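Following this message is one structure expressed as structure tokens.
A single protein chain has been removed from this complex, and every other one stays in its place.
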Amino acid sequence: MYYHDKRLQYPVQVSEPDPAFARMLQQAIGGVEGEIRVCMQYFFQAWGNRAPTPKYRDMLLHTATEEIGHIEMLATAVALNLDKAPASLQAEGAADSIVGAVMGGERPRHIIEGLIHKNLLSTGLAAMPVDSDGVPFNMSHIYASGNIAADMYCNVAAESTGRVLATRLYNAARDEGMKKMLHFMIARDTMHQEQWLAVIEELGGAATQLPIPNSFPQEKEDQEHNYDFFVTSLDGSYPEGRWTSGPSIDGRGEFTVFRNEPLGGEPELGAARPDGMAQVEQTDATSV
Amino acid sequence: MYYHDKRLQYPVQVSEPDPAFARMLQQAIGGVEGEIRVCMQYFFQAWGNRAPTPKYRDMLLHTATEEIGHIEMLATAVALNLDKAPASLQAEGAADSIVGAVMGGERPRHIIEGLIHKNLLSTGLAAMPVDSDGVPFNMSHIYASGNIAADMYCNVAAESTGRVLATRLYNAARDEGMKKMLHFMIARDTMHQEQWLAVIEELGGAATQLPIPNSFPQEKEDQEHNYDFFVTSLDGSYPEGRWTSGPSIDGRGEFTVFRNEPLGGEPELGAARPDGMAQVEQTDATSV
Amino acid sequence: MYYHDKRLQYPVQVSEPDPAFARMLQQAIGGVEGEIRVCMQYFFQAWGNRAPTPKYRDMLLHTATEEIGHIEMLATAVALNLDKAPASLQAEGAADSIVGAVMGGERPRHIIEGLIHKNLLSTGLAAMPVDSDGVPFNMSHIYASGNIAADMYCNVAAESTGRVLATRLYNAARDEGMKKMLHFMIARDTMHQEQWLAVIEELGGAATQLPIPNSFPQEKEDQEHNYDFFVTSLDGSYPEGRWTSGPSIDGRGEFTVFRNEPLGGEPELGAARPDGMAQVEQTDATSV
Amino acid sequence: MYYHDKRLQYPVQVSEPDPAFARMLQQAIGGVEGEIRVCMQYFFQAWGNRAPTPKYRDMLLHTATEEIGHIEMLATAVALNLDKAPASLQAEGAADSIVGAVMGGERPRHIIEGLIHKNLLSTGLAAMPVDSDGVPFNMSHIYASGNIAADMYCNVAAESTGRVLATRLYNAARDEGMKKMLHFMIARDTMHQEQWLAVIEELGGAATQLPIPNSFPQEKEDQEHNYDFFVTSLDGSYPEGRWTSGPSIDGRGEFTVFRNEPLGGEPELGAARPDGMAQVEQTDATSV
Amino acid sequence: MYYHDKRLQYPVQVSEPDPAFARMLQQAIGGVEGEIRVCMQYFFQAWGNRAPTPKYRDMLLHTATEEIGHIEMLATAVALNLDKAPASLQAEGAADSIVGAVMGGERPRHIIEGLIHKNLLSTGLAAMPVDSDGVPFNMSHIYASGNIAADMYCNVAAESTGRVLATRLYNAARDEGMKKMLHFMIARDTMHQEQWLAVIEELGGAATQLPIPNSFPQEKEDQEHNYDFFVTSLDGSYPEGRWTSGPSIDGRGEFTVFRNEPLGGEPELGAARPDGMAQVEQTDATSV
Partner (left out) sequence: MYYHDKRLQYPVQVSEPDPAFARMLQQAIGGVEGEIRVCMQYFFQAWGNRAPTPKYRDMLLHTATEEIGHIEMLATAVALNLDKAPASLQAEGAADSIVGAVMGGERPRHIIEGLIHKNLLSTGLAAMPVDSDGVPFNMSHIYASGNIAADMYCNVAAESTGRVLATRLYNAARDEGMKKMLHFMIARDTMHQEQWLAVIEELGGAATQLPIPNSFPQEKEDQEHNYDFFVTSLDGSYPEGRWTSGPSIDGRGEFTVFRNEPLGGEPELGAARPDGMAQVEQTDATSV
């Protein structure tokens, strides 16, 4: 179970509110590379973890719990950027409506409105669990396969796309407070990339963990084609690289090249059943 | 651009159609671990690839094109499993409706109907781009970040969850034809896991590729916390592992442990603006 | 604006409630071929119709309004099928829970539960705007292009898939009351297919309406390839048909066959910008 | 920021694992009436709360944090119900595959498979953030309007539908451990219904809080129709009730009845623009 | 069943078309606080209503039918705002494309395009069932629980967020015609808030209706914790209010405060099954 402290994990300060940047930050909340995703992914991996020891369940809970605090920081940052001014100065905003209030002097009203549509209309200028285009986060992005190695790579993928996003936001930020918040979150993403790869390494690295799942006997897979790079170009050309020759990454095979060709025949589903509500012409071989 | 051959990449044969297994196969078509996902992910990564040489664009096109053939094989397998019998024998199915026709003798009609609802009603017993619960595939699962290392880990993640799924389907399969098709697809997943990790290795491995993106100067991130395992347990306990001490995976830091605590203060958004359509009580400091 | 009458457009009677059939009927409510779709599609086409006369707006309103009554009939049918018995007999259902109550004597409890999960848990045994797999209807399926001919074909498509679905449900139905309700709805689908094609005919048929939109001057399109069947097979083979030779349907061209080949070159996006948070290796032509 | 304790808020024990019940429990995790919803709704309401005092922000954080623990309990319950047996006995399950393993002796394999499709194939038998039909939770269900009274009613709605669901699950449960867990969660839903209504009462109840938002001057709304029950029946009949006469709930008006009729004219959008890619016939008044 | 009148429920006039405002109005059509939602919610509640008398079914039908007319008014308003000018003046729009046509003189073309993307490209400048960010309405937002009290609170929540939205739109509107239309719709939202609360009152108010469902015997819920405010702050602090002491809203209990602590133990799912396609290391207690 869980506890909270009212204070934030790290300071979130905004000197000059910027509604357009608020919308960009939404990608880090409700985007597929965002913090709701990693938070929920680590929780569901932890809660469903089956293993001889609770070690990985425990580790996942630490990081999942940390991530709630990251969503909180970003949500605070969005609200502050949608605000005209720091709290104590709000009263002096002379605008006659919330719509007018979010514009700086030089920006045309209808433009800013357009950039923050849903945050403006649905929340009274606060964060939402949506991405920078206003698309709600969909929980199908929570990958938790029950296989610890597959999950660790899913987590590396999440933290890699997450850190790429965070650095793009850092580059786009103008406000020092925002840069500072992001420089902390980028550091945490660095650690989390490391952390999930450390699990793979602790378990033995590629040599023992690949192919994932390592519990499926490799004799049962097609041993003729399991280390082949398949070429589908019309003229048979292909780019040479680490994946076309030499030992495989897991050390169990040798990379080779195979020019793809049909090993199967043309599929035949045959005529439609008379009772299947196809057209009559689909059911009778003589009529077409 | 693209070409096709009417024949399948690998034989797809079904001796005893099994509608329940057809529905399970749907997960490998339209599930988030499925083949539409990897096919489209590799295509969008290829089409958006920016690099000094077209090498990775090319490689991605080979594998993306291969994957169309995998969707095709699975779609064929679903249709055959939804079929009562091979085409030439269909006429003797005595059922008076398509609904009756998909049941084996020993299976109650309404059960099978329930298991394959949408395939039964919407397609005339063919495959759909949905998962095993009938949920349509959503293209937000196509990860293509523009960062080659992030994308490669996304692909490893995709092929790892994909091979876990394929082996579970293999275990669930009874039909020899289905086992054979899957033993081929499992082998291809093995290669694809290897292939994406080979790119990381070719580029220099963790030492040069981490943290992702490696184009963001690490001086700009919070160097105090970028190799810290953050502990959020109430009592400060944590699981020791490769991630709590020793050199980091990228060789640039040392793992340490940090007991999480609020470094920021309590956020203050202040009273709501009078024009924001909050309740009056939210806008006036004296009234609450 | 709109009015209602408490009575149904057509009688809906269920002698033997069948929860499994209730779930199948959900496809006709919230499936992509269902009645919510056509109802909302015709409304949005009407409300957005721009034309010299209000004629088509008016016609669309008649049919859209009719369709509300179809959703109502189906929703009533679902509720009745989820019911153990007619209202007056309910009290004697001896089951100790709603879950027990929906099972007939011969059917295992957990099976029926599984078939109607969400209707059981979320509605107290009533209809929902979801399909037969429990997937909620998504309003992106409302096609209203602002082009009357495009919209009419969208409507023919909707009524064609709708009638295919309705006839499959008819075949699956056992209850006479359900067959009767469906025999009425199937007839309405017949008329609606005719009705939308009648508009095309009234406007002049293929000769004047194709290609859609007919307001785009055909000189501006690539006149070399606008009546070509493109062949993409590796060996150049293709199926001959009405579409490979002879006059085109709109009478403005002659069908011909073109063997597809790359008319464009290889796309070059070049190296990634240094500031785009790609990997360093993507930005420097000398390093890869 | 947040902390965790590895232990659960309340005991979760399962004597006889029941995969079908596991799927029903999914509705309480990822259904629109489920715990992810309330958890995230209270968090986003707290994080975006604007008010003279932090009181309601604080209160919301307590309950949001409590709700994470509820998701955790339910996720644990799903995993245990998908399990054949307590951990120590697992080895003796003689099944040759995970698919076989989840069946009790008397249940046909393909039925159980069908009921738990995605949990079986995607997670290795654990909980997912999906509902009982396998539909992923969509974050658009997080209602946080920035208006405290509107939000409190959203929360009452959430806890009302939530408790209805929990009691249906209680009725469907056979296992004593599951009944016990649910009897705790039902009690918490009771409190939460009370808690949100207590806020309305503390703020002054209907007399000061309605209509919501109370910051919009009622003079600006149409005072002729703001307490009218509109009748749309063809014959003008309507059901009498508390809403057709007597003082309004907020004490500011008197309920009356108004027979609905068109107060506006027929809308005229006119002909389509020549450049809008409608059909030619839509643009020229003389041609239709 | 249903009837229509071509005229609108209330006048919809636009003097100066404003494409940016058109997009904001979309939130009131296809947003989660919008009119499609309430219309369909009341219909599904009506069609599934089970009660000794048809009274509430009837009442719901009146208001659901009214709401179709509201969607119609808003759709008309969107189309008029996307139009350059009143119908009779359209011909003189000198723009060479629909894209140019929607811009006023002072507005840069690409900005307006960006604000109304999908309405511009998909509809020929008409309304769509999407929100102000272009996200299609998802029918999972139709709450109809089968419990009249839960449904009434869902309706109050819908009309509260709906009226908050409508007043924000009113504040953002510049055109007098739009203000007039909204002042009518705001008034109707006032009535609808009242109407649903009137049902709760007619049924006996909180004293008899809470906790919802009131048909679940409260003896079966955990009576130790059903009126406790749970405190999750690390230091045990909490905000005092109406919910921490005094009689509960339903008059059946006394509010108290409970400091949350784990009443359950650490969950143990144990090692993964050998056949579950976890990694080998997850299945063998001796290897990790």
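Letters A, B, C, D and E mark the chains as written, and numbering starts fresh at 1 in each.
Here is the rule we go by: a contact is a pair of C-beta atoms (placed from the backbone, for glycine too) under 8 Å apart; a residue touches a chain by one contact, two chains touch by 3 or more.
The model shown is predicted, which means the values in this text are computed figures rather than measured ones.
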(message) Touch partners of the unshown chain, restricted to the chains that are shown, please.
(response) A, B, C, D, E
(request) Just name the one of A:29, A:80, A:111 or A:139 that touches the chain not displayed here. (result) A:111
(message) In the complete complex, the non-displayed chain touches which residues of chain E?
(response) 1-6, 47-55, 96-99, 108, 110-111, 113-114, 117-118, 120-122, 124, 130, 133-136, 146-149, 203-204, 209, 212-216
(message) Tell me which stretches of chain A touch the chain missing from the display.
(response) 18, 20-21, 23-24, 27, 31-33, 107, 111, 114-115, 131-135, 161, 164-165, 168-169, 171-172, 232-235, 260-262, 266-274, 276-288
(message) I need the residue numbers on chain D that touch the omitted chain, in ascending order.
(response) 164, 167-168, 171, 234, 275-277
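The rule we apply is simple: only the chains that are shown with their structure count from here on.
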(message) Spelling it out: a chain qualifies if it touches chain C and also touches chain E; which chains qualify?
(response) A, B, D
(message) Under the over-half criterion for shared residue numbers, do copies chain A and chain D use the same patch or different patches to meet?
(response) same
(message) Tell me the rotation angle, 0 to 180 degrees, that brings the C-alpha atoms of chain A onto chain E, to the nearest 5.
(response) 120
(request) If we define chain centres by averaging CA atoms, which chain lands farthest from chain C? Would you check? (result) A
(message) With centres defined as the mean C-alpha position, give me the chain B-chain C separation in Å.
(response) 27
(message) Averaging over Cα atoms per chain, report the distance between chain D and chain E in Å.
(response) 11
(request) At least two other chains touched by the same residue of chain D: list those residues. (result) 1-9, 32-33, 47-48, 50, 54-55, 58, 61-62, 65-66, 69, 76, 79, 96-98, 111, 114, 122, 124-126, 130, 133-136, 138, 140, 145-147, 149, 161, 164, 212-213, 215-216, 232-234, 260, 262, 266-273, 276-278
(message) Once you draw an edge for every pair of touching chains, what topology comes out, line, ring, star, complete or other?
(response) complete
